[in-house]
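To keep things clear, I will list the structure first and then write my remarks on it.
A protein chain is absent from this complex, but the other protein chains hold their places.
We call the chains A and B, going by the order they appear; numbering starts again at 1 in every chain.
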Amino acid sequence: MKNLFRIIIFAATSLVLLVPHACAAQGGEKKIRIGVEGAYPPFSYMGVDGKLMGFDIDIANALCKEMKADCTLLQQDFDGMIPSLLARKIDAVIASMSITEERKRSVEFSDKYYQTPGRFVAKVGSTLEVTAAGLSGKRIGVQRTTIHDRFATATFPKSEIVRYTKQDDVFLDLIAGRLDGVVVDSVAAAQGFLKTPGGKGYAFSGPAFNDPKFFGVGAGIAVRKADTDLRDQLNAAIKSIRTNGVYKKIQDKYFDFDVYAESAPSGKKK
Amino acid sequence: MNFEAINESLPLYFGGTLTTLKLLVVSLVAGLAVALPLGVMRASPKAWLSRPAWCFTYVIRGTPMLVQLFLIYYGLAQFEWMRESIFWLWFKSAWFCAMLAFAVNTCAYTTEIIAGAIKATHAGELEAARSMGMSRRTVLWRILLPSALRRALPAYSNEAIMMLHGTSLASVVTLVDLTGAAREMNSRFYLPFEAFVTAGVFYLALTFILVGAFRAAENRWLIHLKPRQ
Partner (left out) sequence: MLYDFLPNILSGMVITLSVGIASLLMALLLGLAGAAAKLSKSRWLVGIATLYTTVIRGVPDLVLMLLIFYGGQTLLNDLAPRLGFADAININPFVAGVMTIGFIFGAYLTETFRGAIMAIPAGQREAGIAYGMSIVQVFVRITLPQLVRFALPGFQNNWLVLVKSTALVSVIGLDDMMFRAGLAAGATREPFIFYTAAAILYLAITTVSILLLQMVGKRYSIGVKAAQL
């Protein structure tokens, strides 16, 4: 009896130890695991067939092609991106992540690959004044750990900041009337919400937010601090798709304005 | 281990503990209150009474609580008539939705526990009561329920602990309970290990307190069933 128990214990422990080995990363050349999101249209979203698409996804694929790297896109929630990167589950994050000082303390960023300001979205005809006093006591929805989360938390201290894992869920709750407003990227709001049937009756309100303290200098690709090689490769790849027309092609597929520049797009276009 | 970050986040965790406990107590009390009549129905030999109760517990116990929570929170909010009805005053709040989902869930499990305990009652006990001239109603209140509820205690203590763990789902509908606090800390410091271990320790402590409370309750009400020394 005792021997048999030993065998069982041995089998169980070896299973526990072996499972992760089977999935060990085959280290070495040009295999890059990229963290992407999936619920952040038009930058990344799931198509009807379950395939990922969007601006971030196309940029990721274009950069990989440029670097001749073998990339795998791994989908996960935004608030898990930096932990996953630091935990070496992924090697790069292409998820509309803004380059901020706060994040730079933990990770390294490539140059920006696009830049758009943040905006406040509320019901059409909302009389809310987009100031700390005007929004006092109101419920403001943000996606957890985003620049909009940090910005709203610091700028509207008297409001209740409600945090969600997915941007789509923030919009769902805005429609449901559980939120008085949402602080969100202007393009994500315009293309992913206001222009869709669900976004009818909602509009931008207040000014465009682009205080570099919170909003940084555009969205970049996050890598681990030690991976300066990868960062340099990514920078070179961004530069070359900017010049060889690939970037423009991708941009025109999703936007009718220059998403790379700092100029804020208005939600009314098209 | 980065104890400084943990220390700095402790107020967050205490707030989270309070939320967790509120959710737990309200859903357990509400769930139990509804489970009592449902349990009696479920144990009834009459099909028109037991079938509906069975249906309810089957559907609830057959689907994940996460799905039920999402259905109540996001699903119902989809409908305009819902958002314009007076119920919206309640369904608007994440608190209410979470409590409702948890209460319905624990209600289904508790119904089965109570029904099981009622069915396990000795037939002789009830016959004796009837032959003493008690009415059916008196038998139910004086004999059946007191003895069945006592016997249900050990199973119910398991259910209460499962429910404590179930409340961790509140963090997915924007509430900052213990798990929510851990996720908050993780996103602030990027220290997943510290964040979730701390939450684990808090839950473990709560579990021990619950287990201790139920043990005391068993000593008070189940002493007659204890093996003799």
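Simple rule for what comes next: a contact is a pair of C-beta atoms (placed from the backbone, for glycine too) under 8 Å apart; a residue touches a chain by one contact, two chains touch by 3 or more.
Fair warning: this is a prediction, and the values are worked out from it, not measured in the lab.
In the complete complex, the hidden chain is touched by one of B:Leu32, B:Cys107, B:Ala152 or B:Val172, namely B:Val172. The missing chain lies against subunit A, touching residues 1-5, 8-9, 11-13, 15-16, 19-21, 23-25, 27, 33, 38-39, 41, 45-46, 48-50, 74-77, 80, 83-84, 86-89, 166, 168-169, 171-172, 175, 196-198. Contact between subunit B and the unshown chain involves residues 59, 61-68, 70-71, 74-79, 123, 161, 164-169, 171-172, 178-179, 182-183, 186, 192-197, 199-200, 203-204, 207-208.
The rule we apply is simple: only the chains that are shown with their structure count from here on.
Subunit A and subunit B have Cα centroids separated by 36 Å. Here subunit A touches subunit B in the complex through residues 79, 82-83, 86-87, 106, 144-145, 162-165, 169, 172-173, 175-178, going by the rule given at the top. Remark: subunit B residues 74, 77-78, 83, 88, 92-94, 172, 174, 183-184, 186-187, 190, 192 touch subunit A in the complex.
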